[in-house]
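Note that one protein chain of the assembly has been removed; the remaining protein chains are unaltered in position.
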Amino acid sequence: MTDVYTLGAALGVVASGRIRHDSEARLDVCGPEFTLAVGLARLGHSVAYLGKVGADELGSRILSVLRGEGVDIADLRVDEHAITGLLVKESRVGYPVLTSYYHAGSAGSRLTPGHVPIDRIGAARMLHLTGLSAALGPEVLEAMRAAVTAARNAEVMVSFSVTYRPELWASVREAEKVLGEFALASHLLFVNQDELDLVKPALTGEREVVVNRGAKGASVRADRIRYDVPMVQVPVVDVAGAEEAFCAGYISGALDGLTPSERLRRATHLAAAATTAASEWQALPARADLRRFSPQKPL
Amino acid sequence: MTDVYTLGAALGVVASGRIRHDSEARLDVCGPEFTLAVGLARLGHSVAYLGKVGADELGSRILSVLRGEGVDIADLRVDEHAITGLLVKESRVGYPVLTSYYHAGSAGSRLTPGHVPIDRIGAARMLHLTGLSAALGPEVLEAMRAAVTAARNAEVMVSFSVTYRPELWASVREAEKVLGEFALASHLLFVNQDELDLVKPALTGEREVVVNRGAKGASVRADRIRYDVPMVQVPVVDVAGAEEAFCAGYISGALDGLTPSERLRRATHLAAAATTAASEWQALPARADLRRFSPQKPL
Amino acid sequence: MTDVYTLGAALGVVASGRIRHDSEARLDVCGPEFTLAVGLARLGHSVAYLGKVGADELGSRILSVLRGEGVDIADLRVDEHAITGLLVKESRVGYPVLTSYYHAGSAGSRLTPGHVPIDRIGAARMLHLTGLSAALGPEVLEAMRAAVTAARNAEVMVSFSVTYRPELWASVREAEKVLGEFALASHLLFVNQDELDLVKPALTGEREVVVNRGAKGASVRADRIRYDVPMVQVPVVDVAGAEEAFCAGYISGALDGLTPSERLRRATHLAAAATTAASEWQALPARADLRRFSPQKPL
Amino acid sequence: MTDVYTLGAALGVVASGRIRHDSEARLDVCGPEFTLAVGLARLGHSVAYLGKVGADELGSRILSVLRGEGVDIADLRVDEHAITGLLVKESRVGYPVLTSYYHAGSAGSRLTPGHVPIDRIGAARMLHLTGLSAALGPEVLEAMRAAVTAARNAEVMVSFSVTYRPELWASVREAEKVLGEFALASHLLFVNQDELDLVKPALTGEREVVVNRGAKGASVRADRIRYDVPMVQVPVVDVAGAEEAFCAGYISGALDGLTPSERLRRATHLAAAATTAASEWQALPARADLRRFSPQKPL
Amino acid sequence: MTDVYTLGAALGVVASGRIRHDSEARLDVCGPEFTLAVGLARLGHSVAYLGKVGADELGSRILSVLRGEGVDIADLRVDEHAITGLLVKESRVGYPVLTSYYHAGSAGSRLTPGHVPIDRIGAARMLHLTGLSAALGPEVLEAMRAAVTAARNAEVMVSFSVTYRPELWASVREAEKVLGEFALASHLLFVNQDELDLVKPALTGEREVVVNRGAKGASVRADRIRYDVPMVQVPVVDVAGAEEAFCAGYISGALDGLTPSERLRRATHLAAAATTAASEWQALPARADLRRFSPQKPL
Partner (left out) sequence: MTDVYTLGAALGVVASGRIRHDSEARLDVCGPEFTLAVGLARLGHSVAYLGKVGADELGSRILSVLRGEGVDIADLRVDEHAITGLLVKESRVGYPVLTSYYHAGSAGSRLTPGHVPIDRIGAARMLHLTGLSAALGPEVLEAMRAAVTAARNAEVMVSFSVTYRPELWASVREAEKVLGEFALASHLLFVNQDELDLVKPALTGEREVVVNRGAKGASVRADRIRYDVPMVQVPVVDVAGAEEAFCAGYISGALDGLTPSERLRRATHLAAAATTAASEWQALPARADLRRFSPQKPL
């Protein structure tokens, strides 16, 4: 049985410290649902990933990484007529990360409701979606809606991570409308401190709302009680990937039947681990690492 | 006075030996007209470049490289509403180079006839265009047509390099139609051995037709006489850029009043030099290098 | 149904150009059967791999690469009490490759006959073994013997690649004895030019004997006719991996029902491809690459 | 009209973490006035640079970087008879930076008063000089004196940065004499905390004295009022370049008509930015970066 | 006259940040006594090293580094029948360092009492041993015992550093027995905070006991008075090597006749310096560096 079913766009990523000057860049693959899937698989959960990649080498890389990590990719599609999307990212010290999404016409943006397997979602314990993928085009958005319908019809828990990326939306208004819709449809909602306004109507007691405050820690309101944990201190290499690593940790804790505080601690562990490497997913812990984590500074 | 006026799309380029496995890639900027402009500027010719880049770091890099090399970029536009195009390239030994062009909606594809400065083109000695840019979208194509009209009206010499990239065209037929149109409009035509069929109607005595046969050398038919030179032997790192470096060398020779054979020799020198480095343009020679070139294997 | 079942030791590998001076080395995983399995899987064949790795990061890497490439690792064991073996390799230009095998007590050397699944081997189309693994210790040797017995009892074709490594054997005599035993038990025998003496008694018409002559090409004697193909010319980066890539190509051709000459051509294609990269397996072609191979020097 | 005219020596720089052991070093170009010029040009000010480089590749690199960044190099000279100077620098954690200046006989040390364009300096809004260049030889020193005379005669503001490098001076006494002379001739004086004694006579109310206290912040006394700002906290990669980046920020603020406190804030922004990269100048902000700066630690 | 005589195993070391993903690793040589010997030699003390390496390139590297650093290697043996031992090390941020020792059958583990030069040890001022080497096999252990006997017979001071590595011992009990034996035989004992229980019987006033508390500082009890120093704060790259660098600093201070507090300060200086680089020994200071150390954060 699948623990978590997720769908969205996986991309190539080219990361540079200074695009203007550097002649070497880091080449990797990424995506919020990709990170979530790897994070859960490494902790031993069964997780299935639906998406579309091009019939190119970036697509092959996405396939083999997911398969190598033990993610179920039976539903993943290869699109012969489109290339795999790409993200170019500059992480300059002292300035916000700059991103350029090359997703227009990409394979990932061509996922349609027709690709969504109603039965497989209905047989999973949880469906997880992110707001980033909702911004990649109308087809993906419809596919996500189809997945939510399938999940709710089968009484499968719906988890949604807001992951608002302003550069991908035509207007804040539109983002608010779409993100709010998914937030309201969710049972478990992940939202960053600065995204709270976008999904205000969903911040009610009907759902488990997990707030990621970054360096200031995280909290969850469950059964009317608020639980808080501080952020784990580690030397940060690159923050990308931390958001969905956080979700993976929280969901893993939930699947393992941990208490809300324990879920948050696992969430912050994974979020912190994700930031210790340039890759968005390679530093994620294996299950054996869960009890080996010792984020204090050495010597 | 401008010796050569050129227009087209400059792109970022991410080059990898094996996209499926490598975590490091080469980051650079490129474009056929970009290479041509740098090649001519390094040899001391005045060259102006028209194109459009995004208001991002790849765009800034294109600007500062061109300016640093002494190319006149007074007409270059920065588009606040689009990102700079990108090329992902895999050069695997033993297999053809794989390319993915991320140009849909890019700044470079949004150059329009309105950006084309009729007077500046009319005041140049030569206009140079390439078939690659003609495939980037209808607006660029119209801009190129406007430039040709401006040049021919002012009796400015028109140079055209076919640079056929099958992956950028909907069909061979369409490529044939557009490339043929520019070939017929040109006074100086650069064509690769395997592109001859595409521009057959233009292969007449009315124009100077330069045929690049790659490893088999190059030839030109001028005033009804055919001149031939062998290719220069160098250890090849990456062939990309060789085509337009070849054009730059030939045009430089023409501007310097060299004989057809001498033009071809300079063309093959630049083409060979371009292939000795991973970058498409960094290995291009300065004028002082022209007489220092000694491509024999050392020791 | 499994096309090919193989077993042996997979190792970490640390490769350096000059161990005495270099502070950077290449870290990868390798093994002759590992290479064979990846080579076959990339061409679309179903292949199962049996071996033992340590409960360490090198072991995890072996697992995820094999799984990512689509190799069936259901039988692969993780040994909690031993570390994954390691190979240190210096490839200095102009001198033979120097190797140090750190396999004493390694997980890979602790594979025993008890791990060999009689039924799964009996259900495969072919069993492939190599002489390198036979030298790693008495337990592996017995496991290999058990596998041969299982195969022959079930009338499964046995393929054997001699891969003689002098540094792993106590004496030539011993190597001759053991390698000869497997050669005689095989239906398909891969032998290098300089290994012919070691397996002389097996060089009879009873089996398909494929001789790899390296730069001088390869030949096979099948049904009393000798077929010869020249070696493919490519720029060589590292010859390691070429032997088993050759076997993978030949076996793939056999599984596809190709003629002996075509099998040899696919074998030399894979062998050449394997040498174009530092990794022993990463440069192996996908099925789509089979018809894209064009080993001529570019430009 | 030129906002700032500066002159001095630009050098190649080879930077290593451990010269004794490392086989890779960072190759770049540098110079205090070089950094100042780039810093101002990136913020949109017009800045002209006078210096001398050799007819070698390091010289070409200096030329193309300055041109690429938009610095006016119309007066920059190429010396056919001398090589471009070089700085070798070791930045070992926990120990002071070690520097070796290879400037004896270099092109940069051969700048003479005859190269100084009286009229162009007279037409600028400000002349900026540094004490480092004053130590490179008697000819440069005389050229600097000629520039100061030209500026004062034309009532152009003179800015001077002490930048005392003990290893370049024969004695403290001599440094004191020369640096004091320029300090007294300046209207705007930049001095580090530990250089105050060297220019004591100039620390009067007649001029704007900006004191850089490094990690302890910076202050300026203007119109008898002292303004203080703390240093900006960023992860430091290499402090080199921070001094002149600081000057560039302060001067930019002055040119923009900012208040003394705002000038200091821009100065500390640029100083902090300069230290976040290995290069002395590549991390300097563009004008658009001024309001994007957010030096707090991420996550 | 030899100041310090030491013996033990020197190894190759392959260090990676993430073995599972990285294709580049750091290649170096190491060993606790190796680090100690280099640390003392750089400070001008005469130090002799006894050990055994293989007749391979790792062995040659160990030889030439030690010779190059001025360590007396007259007694060092090259074993024609065994390979040099190897350590594979993963230093992942936030998790304890993972190590795999490939020492089974290695040259270093084949040092026997017969190789121990009684007279040379008797002529030294001090003998230094470590608990790590005691775990490499029965022969090394016997050689260490022979060395202690030789030293005590000649009234040479015996120094012992506990350096407990759990992965190298069959049980804590056995470690306790062996380490306790050497601790009791020593005049100078180095012990980490978390090793105190292992050598409890030796923590008496009879010997100088130096306790390394890592980030919490260090202390020594000498002549019944306890001296304490805080740890030096530096940006840590890799803690490996810090333990023996600490010993080298303390012993150097003792040889120079410094007070206990000064010895501890030199010990913490060397320990801190060792952690500032990836190599275990390359960042160790030369004597001239002793007074240049300024571990405060720059800018």
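The chains carry the letters A, B, C, D and E, assigned in the order they are written, with residues numbered from 1 in each.
What we mean here is this: a contact is a pair of C-beta atoms (placed from the backbone, for glycine too) under 8 Å apart; a residue touches a chain by one contact, two chains touch by 3 or more.
Being a predicted model, the structure only gives us computed values, none of them experimental.
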Checklist outcome for this item: Of C:R20, C:R77, C:H187 or C:R221, the residue touching the omitted chain is C:R20
Item to check | Sole contact to the chain not displayed, among B:S16, B:T163, B:N212 or B:S279 | outcome: B:S279
Checklist entry - In terms of residues, what is the contact footprint of the unshown chain on chain B? => result 234-235, 237, 272-273, 276-277, 279, 282-283, 285, 289, 292-295, 297-299
Next on the checklist: List every residue of chain E that touches the chain not included in the displayed model.
Outcome noted: 60, 64-65, 67-70, 286
Next on the checklist: Across the whole complex, list the residues on chain D that are touched by the chain not included here.
Outcome noted: 12, 14, 16, 18-28, 54, 56-58, 60-61, 64, 83-84, 86, 88, 90, 98, 100, 102, 104-105, 279
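In this section, only the chains that are shown with their structure count from here on.
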Checklist entry - Are the two sides of the chain C and chain E contact the same residues or different ones, given that same means over half of the numbers occur on both copies? => result same
Item to check | C-E, A-E or A-C - pair sharing over half of the D-E contact pairs | outcome: A-E
Checklist entry - Measuring between mean CA coordinates, which chain is farthest from chain C? => result D
Item to check | Inter-chain centre distance, chain A versus chain B - centres from mean C-alpha coordinates, in Å | outcome: 42
Checklist outcome for this item: For the pair chain B and chain C, the C-alpha centroid-to-centroid distance in angstrom is 46
Next on the checklist: Among all residues of chain C, which ones touch two or more of the remaining chains?
Outcome noted: 21-23, 60, 64, 279
